[in-house]
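This view holds just a subset of the chains, kept in their places.
For reference, chains read A and B in written order, and residue numbers begin at 1 within each chain.
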Amino acid sequence: MRAGPDRRESLADVVADIRDGTRLALCGFAITRNAVAFAHELVRARRHRLSLTQVIGGMETDLLVAAGAVDDLSYGGGSLDRFGPLHAVNRAAMAGTLRLVEYSALALTLRLHAGALGLPFIATRSLLGSDLAQALIAGGHARLAEDPFDGTPCLVLPPLRTDVAVVHVDVADTAGNAVIAGPTWSIPETVRAADTVIVLAEEVVDVGAIDPSHVHIPAALVHAVVAAPRGAYPTAVFGRYDYDGAHLRRYAQAAADAAGTAAYLDEWVFGTGTFDAFLSKAAA
Amino acid sequence: MTARPAWTRGEMLAVAGSLQVRDGDVAIVGLGLPQVAALLARYTHAPSTRLLLEIGVFEPDPTEPAMGIADPRMWQGGSSFGSMLEILGVMLHGRRVTLGMLGALQVDQWGSINTTEVVAEDGSRRRFNGSGGGNDIASHAARTVVIMSHQPRKFARVLPFVTSPGRMVRGRPRDQFGLTGGGTCAIVTDRAVIAIGPQGAVLDSVHPGEDPDAVVADTPIPLLRGAPAETPAPTAEQLDLIRSRLDPHGWYTR
């Protein structure tokens, strides 16, 4: 095995490369494996007009929307599980400052899958008859069609690609081969549908240290590897650390109104300055 | 005078929900009470039920209560881990799932589900969590069971938003839309079991101590009262499982 290119970068460097208006995809799911370190850095860099795609929204999603970084969000729903809804997302959508494009979880995953595979489009029997389908068709994001072989009705969706996908993994080698423990929800499709993939890893190891049969994200797709130990805190990483229920509850309570949200961002994101400082403050 | 029951409404709901599971079901369950009900079924009358979680878990066997689908506690003991495309795609859209169990913000008389937004009496809208895998499950599972608390505002003749289709949508049978699953077959609440059949909603059973007429009065959808049975009361074994293992903190059932 060859050493492969060294794709390690700092969090600051990868965030510096993300411009206003970027089509960004995130890979967290509710209260698990959120790229919180990345979201904090992006909020501090005051990026705007992001077009966000995420199959199931979570804390990272809500933080970016809370900070006013996001113009539109394509998602399949989201929450903080029992800790609460995505208050910032819901409030911005109601206020009209966030354009929501809503799918079922599978339908959005299929759009990303089609984007990943370069399929011209993809057909499904999800969403049929629902108001989700009505809204997607009205927005040009889906069409009713007939199965060309048996004439039955179905829904066709265009492929979806994004500029950058950010994913928090367990282990990555310096070339970008990445491993995820536990379930992977729509991470495979989300990263494969992006032009640029940024991997945040609990552990960064040498090339050769990962069994090539266990790789979830091949290095050929990865553009940057960022060491981010505990970078998903306060969300959980399976087998490594639990979510911090007290902090999630604190966030969910703060995010219930605009003033509380601003105060949370001031105290915990802007006020900490770095993710390490955030971790220290949260542990205090 | 009725004696104070030896169980909570939430416990009754979990038990009544669990009775909808048939042994051998391949079941996808949503966040919250559906998780408790499905696990309860597997530990009692339906031991060969295969549970699936949309996040990518096959046959979890959790030993601790979880805060939702994304809580790794819920994945413990999983027989294998995969992707959402594996669960919602291969298993569900591929028609291998016999039962979906979902929560709901609101339902209509055909078992269509709203988890997207509600409209208050003053016309203001309030957004909720959206579909997740809910629409997919209601679209493709052979049977879908809705599990929710029994509050009049949770029933609507016309939903403000149809997130997930029931047996009829917009006055048309679901198969005319191309949907593959059978649709909602039952709405299980903490007061009753409402069956959804070809003729619409039927009061199938009321829970011990409930008056059928009172239930109908608190269910503002077209609902055939008929002669409902009494839902079997929770057994000591069921209550013990719920209290000692499935929901010891009472997050869902108290």
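In this section, a residue touches a chain if its C-beta (ideal position, glycine included) is under 8 Å from a C-beta of that chain, and two chains touch if they have at least 3 such contacts.
Note that the structure is a prediction, hence the values are computed from the model and not measured.
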Copies of each displayed chain within the entire complex, written as a formula: A x2, B x2
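Assume only the chains that are shown with their structure count from here on.
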Interfacial residue positions of subunit B with respect to subunit A in the complex: 31-32, 53-57, 67-72, 75, 78, 81-85, 88-89, 92-93, 115-116, 125-136, 139-140, 161-165, 169-170, 172, 174, 176-180, 251
Subunit A residues touching subunit B - in the complex, by the definition given at the top: 29-32, 55-56, 58, 75-79, 81-83, 85-86, 89-90, 93-94, 102-107, 109-110, 113, 124-132, 152-155, 181-189, 236, 238-239, 242-243, 245
